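Just one protein chain is left out here, and the rest sit where they should.
And now, chain A:
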Amino acid sequence: MSDNDFRLKGSVVTTVVLEVKTSNLDQIIKGLKDKIAQVPQFFDQAPLIIDISQIASSVTLDFFTALVDSCRGQGLAVIGWRTSQEAIPTWRLDYDLPMLPNANSRQINIKSEPTAPAQDPQVVVKTVIEEREVSQPTKVITKPVRSGQQIYASGDLVVLSQVSAGAEVLAEGNIHIYGALRGRALAGVKGDSSARIFCKNMEAELVAIAGNFMLSDALQKIIWKDAAQVLLVEDTLEIASL
């Protein structure tokens, strides 16, 4: 199924609410007829909600069915009904017109009767799938990363020495270099734009975070031969001193 087939979205429609104050059906119908006669175009097929909250305790299914039929007979389109939270009639489920929540609440709280467990409570079969983010271990390099060498870390990368010119260090997470960075450093290579590069001495050929890179020419104008961090701010690389 493609996303283009349909779209679900919320919408607000202006409707007419018929607040019922009496259980005298004939009186209601008569009054309603008079109202409709004044502006017939307005009421023709107008969506209507019947509110019985004021007389809820005395409303029977028969009365309600007759009321809805009468309203339809007047050319109104009854789309639902509602009542007060405290007086939900027992016949609610026997009637197929939707019961709508009151104006200020978004849901109807219905006390459900406890249902008997269908299965033997002694036998409980549970499949529990826990999903959690597993952080990749940090890779620590203690020796200089020499020209021509390439180091890849699936998590964070810590280099306790220097990264020589012509060497390349890559990490899916952050890169920390406790020495001079003269080669290339690429952090967040799988797209993590929150990854950063930290180094004690910035002399890099190239730095990159999540594919956004900067070359040494540009770096020299910002911070050079000094402690620096590289981070991504709104798709732009920023070089900040440490």
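Quick note on the criterion: a residue touches a chain if its C-beta (ideal position, glycine included) is under 8 Å from a C-beta of that chain, and two chains touch if they have at least 3 such contacts; residues count from 1.
To be clear about the criterion, contacts and distances are computed from a predicted model.
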Out of "Septum site-determining protein MinD", "NADH-quinone oxidoreductase subunit M", "Nitrite reductase large subunit NirB" or "ABC transporter permease subunit", the chain not pictured bears the UniProt name "Septum site-determining protein MinD"
Out of A:I36, A:I55, A:A87 or A:A165, only one touches the absent chain, namely A:A165
By the document's definition of touch, the residue of A:R72, A:R92 or A:K143 touching the omitted chain is A:K143
Omitted-chain footprint on chain A covers residues 143-149, 161-162, 164-167, 180, 182
